[in-house]
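Have a look at the structure below, then the notes.
All protein chains but one are shown at their positions in the complex.
Take a look at subunit A:
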Amino acid sequence: MNSDAPPISPAILRGYAPQPGIADELFDAQGRMRPVWSAFIAQLAALTPDEVEIRFARGEQYLRDAGVYFRFYSGGPAQDREWPLSHVPVLIPEQEWAAICDGLTQRAELLEMVMADLYGPGQLVRDGHLPAELVAGNPQWLRPLVGVQPRSGHWLHHLAFEIGRSPDGSFLVLGDRAQAPSGSGFALENRMATMRIFSEPFPRAHVHRLAGFFRAFREAMEGLAGDRGKAILTPGPNNDTYYEHTYIARYLGMTLLEGEDLIVRDGQVMVRTVSGVEPLGLLWRRIDSEFADPLELNEGSQIGTPGLIEALRQGNLSLINALGSGVIEARAFMAFLPRICERLTGEALRLPNIATWWCGQPAERAHVAAHADRMMIGEALDPALPFAIGANTALGGQFLGGADGLQGGLGDWIERNGNRLVGQEAVTLSTTPAWSEGRLVPRPMTIRVFAARTASGWTFMPGGYARIGKSGDTTALAMQAGGSVADVWVMSQQPVQPDTLVVKGGFERAAPGILPTRAAENLYWLGRYSDRTEGVIRVLRAWHLRLAETDDREDARLTALADFLARQDIDVDQPIPEALLGMIASARFSAAKVRDRFSPDGWAALNDLAKTADRLAQRVRPGDDAAHAMSVLLRKISGFSGLVHENMYHFAGWRFLLLGRAQERADGTLMMLSEFTAPEAPPGMLEIAIEVGDSVLTHQRRYRFGPSRGTVLDLLALDARNPRAVLYQIAQMRHHVGRLPHAGTDGRASPLEQLLLTLDTDLRVADPDALPPERLCDMHDRLARAYDLIQSTLLR
C-alpha cells in the first residue's frame, strides 16, 4: 500500500462518482483513492466480471449452507429471506479505527455511570441534567430494579454503537444499543462469507481478525460465572435474531436456554436438565428485559422466568446486561449525554453523537419547529435509530407514514406533543463501494461497532457489521428495509497473525455440556416426528404402487390402506397429503428449537426434505408419479437419519432423539401389524406389511415359503435382529433409557423400565402363530403409556 501510487481508474470504477458535499470511503475530497483501498481495488479490477460473480456466488453458497437467513416481517407472518450480503467489505485503516474505539470507550464508561445513577441515587434527574419524565415515563426504566446492585459490579458488559461518517469526514454516534445488542454473530458470518469471496491474493493478511474479541468476551463471561454455569438466554425461535443466538452459542460453546428452562430456588437461578437442576452464575440475555420475569415485569410474558429478579436482588446471578439497560437507548438521551459527559467526567464527548433536541423544553421545541426541514422528528423514548422512519415520524418537515398527527400543521403537532418528541439532525451518511451490474457504485453506509467489558476494561471487535443503503440517496431513506449488510475490514499496516478461538498449546476438555429438559423433549419429538413421517411415506408409496398396478381405487388392498391412513388423518386423495406436510413441519419445528445442538448439515437435510415435499405437492399425480415422489422423499429423510446416525455425538440428547424414533417405529409397526395381519384383512396385505417394513429381501432369505401371518409376525414383531421389528425397537428403547440419568432409583427399575421390560419379555416369549391382533393392540396401548413415564421419569 503505497500512498504515492498513481490514481488508478479501472473499468469497475467507471462512473463511480461520490456526490459533492458527501464523504466517500473510497475516495477523499480531492478525488484521490484512499491508500487503504488501493491493493484491494487493484485485485478486484484484475478479475473479469464473470470471475467476480463466481466468487460472490461462493460467499452466498457459504451462507446458504450455514443456514444464515434474514427474517423479514411485512405485516403478515414472518418470512425467511436469503441473507442480503453486500459482497464488498468496508475498509477502515487501523489508526482511524483506534480513534473510534477510544471515543466509544469513553461513551461506554459514560453509559455505565448513567445506568448506575438511574438505578441508584437518581442524582442526574434530581440535579436537572436529565428530565424526570424521560426516566419516569420511559417504559424501559424498570422500577423493580431500582436499588438492585448488579452482582458483577457493572450494569453494562456488552454494547453496540451505530456510527456513521458525516460530510466533514468525522464519525458520529447515531444510536446506542444496550438492551441486548444483536449483530456480533452476524458480523462473524459476514466475515466467513467475505473471506471465501476474497481469497488470496486479496490483502486479507492485513485484515484484523475477529476471534480475539470473542475469546476475550468468553473469558470475561467465564470470570463472571465463577464455578457455576453460564448460558445464553434466548426468547426462542420466533425471535428475528434467533439464528444468531444459536450460532453464537455454538461458536462460544455455551448452552442456549429459554426462560422455561430456568427455575429459581432460594434465590438461585437453576437450569432444569435431564440430570437434575444445575446452578447458573451468568446469563447473557438476548431476551428484552421486560419479558424476563412475568412476576415483576410484563405479566403477559410467556418466555420469562418467575423469580429472576428475586435472584438478582439476592445477588446470585450476573447478567449481560443488567435488566433495565434499555432505558439508555431512548433517542432523547442523546440530547443530554454531551452535557452529562462533561458533568460526570469533566471532558467533552470524544466522539460526538447526532445532534438531538428534546421538544419537552421550550427553547429546544422552538428550535426544532423552526428547522423542521433539516430534521427527523420522532418519538422521544423510541430506541429506533435516526433512519428508522416510523408512521409518526416527520423527516424534512414531511410525514412519511400516516399523517394523522398533522392536523394543524407540523408546528402545532410539535407544540401539542412536545415532551413526547425529539428532533434529530437529518443524517447525511458517507458512501462506500457496493457491486452493481459489473461495477462499483457508491452507497450510503453505517457501521455497528461491538464492545465487551473485560477484566482490563472495554475491548472492541476490530471489524463490525455495516449496513449498506439500497440506493445512492445518502439521507436516512436509503437505510430503510431493503438494504444489505457488509463486512468491515480494519486494515493493519503489517500482516496480522492468524487467530481462531482455539486455545494454543495443547487442549483442555470442556466439562460435558448440560442437556436442558426442554431440549431433550424437543429431540425426543424430533425423533418421533421424523420416523412417523418415514412410516407414512412408506404406506403411501405402497398405496400408489397398487394404484398404478390396478388402476382401481376400489381394490380391497387400496381401500384397506386408505382406511389405515385415514385413521392417521392422511387423505390418500391428496398425492402429497397436507397431513404429511404437517408432520414434516412438526419435525422441523422441534428441530428449530434445538438448532444449537445440531449440525448445520442435519438442519439443511430437514429443510431440503420440507422444500422438496412442498415442491412435489404442487405437481405430483396419483399412481406411479406419486410412488416415485415418495421414493424421493424417503431418500431425503434417510439422509437426515443417516446424518444423525453417523455424525451426531452420542451424548444424552442423541439418546433422546433415538428413544423417540424407536418408540415411534415400534408404535407404527404394532399398529400396522394389528390391521394387516388380521384374519379379515384382504389378501395381499401381508406382502404390503413386508414391503412397508422394508424387509422383502430378508423375508425371502429367512423363510422357505411365501408370507404367512406367522412369518410376517416373526420377522416384523419378534425378531431381535431386524431393525424394523417391534422387539428390536423395544430393546433399543431399553438400551437408551438405561443410559440416561434418572432412569432407575435405588437399584430398582423405574416404572418406565418396568414397562419396557414386560413388553420386551412378552415379545421374546410370544409364539408367532398365537399373536392375534388383540394382543398387538394391547401392546400398542401399553407402549403408548411410555411417553407419560418418560415425562415423569426422564423429563421431570
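Convention: a residue touches a chain if its C-beta (ideal position, glycine included) is under 8 Å from a C-beta of that chain, and two chains touch if they have at least 3 such contacts; residues count from 1.
Everything that follows uses one rule, which is that contacts and distances are computed from a predicted model.
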Record-based protein name (UniProt) of the chain missing from this complex, from "ATP phosphoribosyltransferase", "Protoheme IX farnesyltransferase", "Transport permease protein" or "Transglutaminase-like putative cysteine protease": "Transglutaminase-like putative cysteine protease"
Just to verify: which one of A:E133, A:D240, A:D499 or A:D778 makes contact with the chain not shown? A:E133
In the complete assembly, which of A:R265, A:R339 or A:R416 touches the absent chain? A:R265
Using the touch rule from the top, list residues of subunit A that touch the missing partner. 122, 125-126, 128, 131-133, 135-139, 143-144, 146-147, 263-267, 294-296, 298-299, 306-307, 310, 313-314, 360
